[in-house]
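Next up is a structure, given as structure tokens.
Here the complex is missing one protein chain, while the rest keep their positions.
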Amino acid sequence: MKSNFFVPLTPRGLSNISPPPPWHYAGDFLVIDFWAKPEAVASLLPAELQADAKAEGHAQAYFIDWQFTGEHDEFLNPARYQYREFFVLVDALFNGKPVAYCPYIFVDNDAAMARGWAQGFPKRLGLVFQTRTFAASGPASPKLAPGGRFGASASADGQRIARGIVTLEKAVTDPAALGSRPTINMRHFPRLAAGQWERPAVHELVESIMDNFKVADAWMGKGELTLPECENEELSDLAPVRCGNGYRMSVSYDVTDLKTLVDHSVK
Amino acid sequence: MKSNFFVPLTPRGLSNISPPPPWHYAGDFLVIDFWAKPEAVASLLPAELQADAKAEGHAQAYFIDWQFTGEHDEFLNPARYQYREFFVLVDALFNGKPVAYCPYIFVDNDAAMARGWAQGFPKRLGLVFQTRTFAASGPASPKLAPGGRFGASASADGQRIARGIVTLEKAVTDPAALGSRPTINMRHFPRLAAGQWERPAVHELVESIMDNFKVADAWMGKGELTLPECENEELSDLAPVRCGNGYRMSVSYDVTDLKTLVDHSVK
Amino acid sequence: MKSNFFVPLTPRGLSNISPPPPWHYAGDFLVIDFWAKPEAVASLLPAELQADAKAEGHAQAYFIDWQFTGEHDEFLNPARYQYREFFVLVDALFNGKPVAYCPYIFVDNDAAMARGWAQGFPKRLGLVFQTRTFAASGPASPKLAPGGRFGASASADGQRIARGIVTLEKAVTDPAALGSRPTINMRHFPRLAAGQWERPAVHELVESIMDNFKVADAWMGKGELTLPECENEELSDLAPVRCGNGYRMSVSYDVTDLKTLVDHSVK
Partner (left out) sequence: MKSNFFVPLTPRGLSNISPPPPWHYAGDFLVIDFWAKPEAVASLLPAELQADAKAEGHAQAYFIDWQFTGEHDEFLNPARYQYREFFVLVDALFNGKPVAYCPYIFVDNDAAMARGWAQGFPKRLGLVFQTRTFAASGPASPKLAPGGRFGASASADGQRIARGIVTLEKAVTDPAALGSRPTINMRHFPRLAAGQWERPAVHELVESIMDNFKVADAWMGKGELTLPECENEELSDLAPVRCGNGYRMSVSYDVTDLKTLVDHSVK
């Protein structure tokens, strides 16, 4: 029997928006390095983080085709649990240590949105797509080989918020090239009672914990990214000044924990 | 300038998933009275509520076409804020007082999902549709008149979870006929840290507060509802033993508060 | 029993993508007058039509919330048959007579797409939204009154292709103000056989026929429209040089016929 980690709270837990941890993930990643205006990055950071001057506005855009499962073969129900995601990580410092902070993230699935909120990822709904590669070769399928090209885009509420292209150049032999800053989120849940709106029930700086992290078929090359100007979308303020490497890889990991760095939750 | 009531937390608050309260709503309602097996209703109730034996399993299904606005003309951006909703309320008792508890609710919009979670509504994503009436008459538009028929359906993850029909008989002259039990939710937000999964950060029984409640063009008649058997959807356990009245009306109200009845949040 | 007007062709016709005519429609319209560059309009016209020099690039943008029904109460199944639509009509001449030609149209429903193709409307899928008014008044619902504002937007493949606002000033007392050019389409269906790609199976200039046309609650005022620049969307070439009136009304009509003006279908 499943327990009710999220809502709705039901007798058998089957209707719960997502099964409880452990959460298992596998996915295909398109990642693009880019540099935004440093002041745009700095303006997004919570008070507990400091701007990373050496990073010069460095950030990364991720487009991911995800598959999720809990402990009950949820991967066999892709209509409910498979999803696509777009997010940005910006370089920052926490107590002088290099970290990556997630200011924006969009998914096309409610189970992923709920898990994200529990982790502190500030998820909204969006539509996200990326080019795939298939075992059967042909003009419709780019190869994992020099010159292979992969496109991606993300939209929210009918506005295109991001567009990317990665052109492969070489296989990644040293996974360290993929970066290793810890991912930092601000976990947050409001209070609605009158007079309590400024006293969120949950407001804590957290560090993501990913176990059994595996990377396969990692390639790198040229990355191109645009973050078009949109009505009422501040993501546009991170529009790339320049772009850097692009990456395409498969990744899997598990989530069963979360580390609280600073807890401002109002008791 | 908007504040950041929800996530993401941004400089201007424009990217926030929903503006802060006050929240203003207007919508068209299709409501169907039905009776489920009393034990199915009882099995859904949190420990703080008691089964309402006199209700004999009475519940109501709501299909709503909603329009939302905050304080910055959000109603002019319907792609982001207009939405549709399906939910069930079941009769129960709190300290001996008749209340209505919401075990299941589905919306097609993330801003509505976020506000719902803040209110304790256990929202998941779904697709919801209802027949509309238009000022220009003709075969495609039912009239608010005896014999007028309105259909509705809801689905989640590609499974149809509810189907309803309301056939109008007469205008509602006494709004009291529409019922007046307070709406009770279990506001809930988990902890992900290892060892803390059973200690939710937020777990409180709350009562919804709706101000400036207005009803217009209320009609009643015959209600028909089915809750089809679905894979891993416990809503099906509430399948109607019999149906009662159906209602069709327009409603508006504001939300700026929430009343905590019992707070089990773990400090 | 339904017949199989479209595909799929099935024993009972219930699975057909749309029921056969007669087709009945009711909807809420937001309409915005605008002027594009005359050469952009001219470049869209089929050879059988001529540019309307006096129109100076005049066009109209329509955002519509539609309800459809055939002869078997299809309006009671809104998940399958209710839909939203955005299209543009540009002024042109046919044999010297003023007409309106439809170069672009987007709907969120496949039954509507099929009927549109049969009528010659060049429908693609899109997401379309417009502000609604509700009988229950309040901040979330604009009134049909001076100062009432209605927003709308349309997107295709995650790109916003249109955004409009109509601010009401006065009721329309003379329906002739709403315009009355016949709607002209190019009905077109290709051949796929090798060597036949340039010989479409259907290619005929047609005039839409709408019976029992009714308008209710028509208001007019100021219209504002943008057609943002999008990747690979030529609609952007019609970007307004200036905008004119905006309209908001309810409309109903029936479709049971189509008039062929010029038939180029290859036998």
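Brief remarks follow.
Think of it as A, B and C in the order they're written, each chain with its own count starting at 1.
Following the convention adopted for this analysis, contacts are C-beta pairs under 8 Å (C-beta built on N, C-alpha and C of every residue); 3 or more make two chains touch, one makes a residue touch a chain.
What you see is a predicted model; the values in this text were computed from it and never measured.
Touch with the chain that is not drawn comes from one residue among C:95, C:180 or C:260, which is C:260. Among A:15, A:60 or A:130, only A:130 touches the chain that is left out of the view.
Panel shows chain B; residues 127, 129, 153-155, 158-160, 163, 230-231 of it touch the chain omitted from the view.
Interface with the hidden chain, as seen from chain A, comprises residues 24-28, 65, 67-69, 73, 75-79, 82, 127, 129-132, 134-142, 149-153, 155, 165, 212, 214-217, 249-254. Looking at chain C, the residues touching the absent chain are 3, 5-12, 14-15, 17, 20-21, 43-44, 46, 77, 79-80, 103-105, 109-110, 113, 117-119, 122-125, 157-158, 186, 188-194, 197, 201-202, 231-235, 237, 255-260, 265, 267.
Following the convention adopted for this analysis, only the chains that are shown with their structure count from here on.
Touching chain A and chain B together: C.
With centres computed as the average of Cα coordinates, no chain lies farther from chain A than C.
Chain C has its Cα centroid 34 Å from the Cα centroid of chain B. If you average the Cα atoms of chain A and of chain C, the two centres end up 39 Å apart.
The set of chain C residues touching two or more other chains comprises 127, 129, 153, 155.
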